[in-house]
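Report on the following structure.
Omission of a single protein chain aside, the complex is shown with its protein chains in their original locations.
Labels A and B are assigned to the chains in the order they are written; within every chain, residues are numbered from 1.
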Amino acid sequence: MAFLNIQDLKIYYKTIRGDLKAVDGISFTLEEGKNLGLVGESGCGKTTAAKAILRLLPENGRIAGGKIIFRDQDIAQLSYEKMRRLRWNNISMISQSAMNALNPVIRIDKQIIEAIRTHENTTKKETLQRAVELFKLVGLEAKRLKAFPHELSGGMRQRAIIAMALALDPDIIIADEPTTALDVVVQDKILKKILTLQDQFNSSMILITHDISVVAEICDKICIMYAGKVMEFGTTSKVLKDPRHPYTMGLKNAFPSILLEQKELISIPGYPPDLVNPPIGCPFFNRCPFGDEKCKDEQPPREYINDDHWVYCHYADQYQDFREKATQGSTWEAVRKRQQELGVV
Amino acid sequence: MTENNSIIKVKNLKKYFSLKSGFISTIVGKEEKFVRAVDDVSFDITRKKIIGLAGESGSGKTTTGEIIALLQKPTDGKIVFNGKKINDLSGKALVEFRRACQMVFQDPYETLNPRFTVRRSIEEPLLINGWGNENKRFEKVKDALERAELRPAEDFMYRFPHELSGGQRQRVAIARGIVLDPVLLVADEPVSMLDVSIRAGILNLLRKLRDNMGLSMLYISHDLSTIKYICDEVIIMYLGRIMEKGPTYEVLSQPVHPYTKALIASVPVSDPDVKREEAEIKGDLPDQIDIPEGCRFAPRCFSANDRCQSEEPELYSIKKGHQAACFLCEPK
Partner (left out) sequence: MNTQNDKQVVKTASEARRAKTKKTLFFIRNLFKEDKLALVGVCMLLFFIVVALFAPVIAPYDPNVIHRHDDGQGAMKRLEPPSREHLFGTTNRGRDIFSQVVMGTRVALFVGLLAAFFVTVVGTIIGLVSGYYGGWIDTFFMRLVDISYAIPFVPFVIILVTLLRPSLMNIVLAIFIISWRTIARILRSQVLSVKERPYVKAGRVAGATNIRIIFLYILPNVLPLALLEMTLRMAQAILAESTVSFLGFGDPSVTSWGQILEQAFMAGAMRDAWWWVLPPGFAIALLIVSVFYTSRVLEVVANPQLRRR
């Protein structure tokens, strides 16, 4: 049962040059108690999509179409006041840089208490008690509550943010690159902590990251975005082991791994398209080794591989051939030569 | 590592930062506190090898790299280049060293002077060293751009940094680093701020440069996966000291030091079916001012005993070229 259902969501930013189509018709679902990984390069629209769910878009951004259905209600249409109550209570966010989320001149206990009491009618004493419990859950000593944000290390701050995000027992947590700025040992601990807490609170999570290995470990489903559109969506296991979209195949080749065999890493040549004048057809066309005229002129349809796996590609049926070619450096080299000839450097 | 093959020998390098104590504390006679960023580090960089300096924050890896590139002065220890100590170089010898050792930095968005064109940025090291005339320098810049795989070079010459993507800027930075034909390139987290899909290109480029130019590299990173990909040898640092060092493949597939094991076990794996082992490490990274007595990793180590709390282990040899600083590896 889809808990959160994003349908054909469009988010545009107003710029001097016109509308920037940051997100142009994406759809994905999230089940209760499950995790979804939103993966893509910088500028692909994943953070924008997350902000839109919480209606925290900047002034020049707007939801230009589509639905965000949460518990059978289209929250894209909610009033500001109703949305404010939804935020943190039902949907909370862990941002990339904890420094941005914490007020540097207010002690942490005050911040958590304020966040909780804005939404719930509890006494200060009760709230403080809850904060202490939350801190214990994330592995922080209660004495850290009295500190200012800068007195804690990066890892501790991030844990404090997680505690705050969980404070109201939300249904959905949106985590935007929650561990990118952290050391790998701390990252490991925090990710494991997030998983245990999720089990305990039965919350769902949307994890936004460019690191596929983190998604592989903790997300049930993965949604691969590119240039504001979805390329492939499905269970993590299926998408990563049985990729159907050339972009997914390309991403796999670009990822160094500490465990797997030493293979030649291959970059995907070229750059994402300009989102003010996006291409008419498939956005990945000019970086794709397998595209043709049809790909250039027509938007690819959604092809269902099964109930939990779909891809947006005109030639999804040729995936086996594509996959084989995608592992060869020469395939992508040909793309680079083609780009050079077209002068699109 | 034979004597005549090594480019740089780092011996007992130390870098301490003093925390300026206030006026009152100095009067009262409080002990001066230090941050021991680099605390007795020794290693060699040999010809045509990429040496990885791995570690988390506070490990001292970046400071070590900057000292080698002469951006910082060491508190103690020496760095020997071609038989001469570089700490006390001056005049012609200093100029020669500067030409021989260049550096590439982490942030592609701040690594180029925003007021310089690409050509000007790459030409700068040549201009500083009074190299050639205008025409020759133009050709050299063009050559550097092409070696950095920015082709056709003419298209990039007069662009400004803000017109380039992160990956392109980093390539320009690399071109700037190799234009003087150095023998050593210190690369400080060159790909960590780039998108994953572009990293491979830069990493492959660095490998190519090593192969074609005979360039040696000190590759500094916290990302063991990229280190595994391009480094011949790896040095694992923790709180300013070397915990383990040796050939990359060996250290990463058969780690000996508990810290190395924990580090490797903490790296997420992109195969959803693989279940990772639990990383055996407890607690948090301590404050760099209060580095514990004895082995600095002991407070977080599950195998620590009393000796580890009081004595600091040396680097013991495990196999040829593979060493670890742990009493568990001490030869009987």
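The rule is short, and it goes like this: contacts are C-beta pairs under 8 Å (C-beta built on N, C-alpha and C of every residue); 3 or more make two chains touch, one makes a residue touch a chain.
No experiment lies behind these values; they were computed from the predicted model shown.
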item: Options B:R115, B:K275 or B:K332, residue touching the unrepresented chain; value: B:R115
item: Residue of B:N129, B:S192 or B:Q288 in touch with the missing chain, whole complex considered; value: B:N129
item: Sole contact to the chain not displayed, among A:D74, A:E114 or A:D274; value: A:D274
item: Selected from B:C101, B:M243 or B:A325 as touching the chain missing from the view; value: B:C101
item: Missing-chain contacts mapped onto subunit B; value: 66, 69-71, 94-95, 98-99, 101-103, 105-107, 110-115, 117, 119, 121, 124-125, 128-129, 154-155, 157-160, 163-166, 168, 173, 176-177, 180
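FYI, only the chains that are shown with their structure count from here on.
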item: Euclidean distance of C-alpha centroids - subunit A vs subunit B, Å; value: 31
item: Touching residues on subunit B, where the partner in the complex is subunit A; value: 56-57, 151-152, 155-156, 165, 195-201, 203-204, 222-226, 228-229, 252, 262-274, 276, 279, 281, 284-285
item: Touching residues on subunit A, where the partner in the complex is subunit B; value: 41-42, 153-156, 183-189, 191, 210-214, 216-217, 236-237, 240-241, 250-260, 262, 264-269, 271, 340, 345
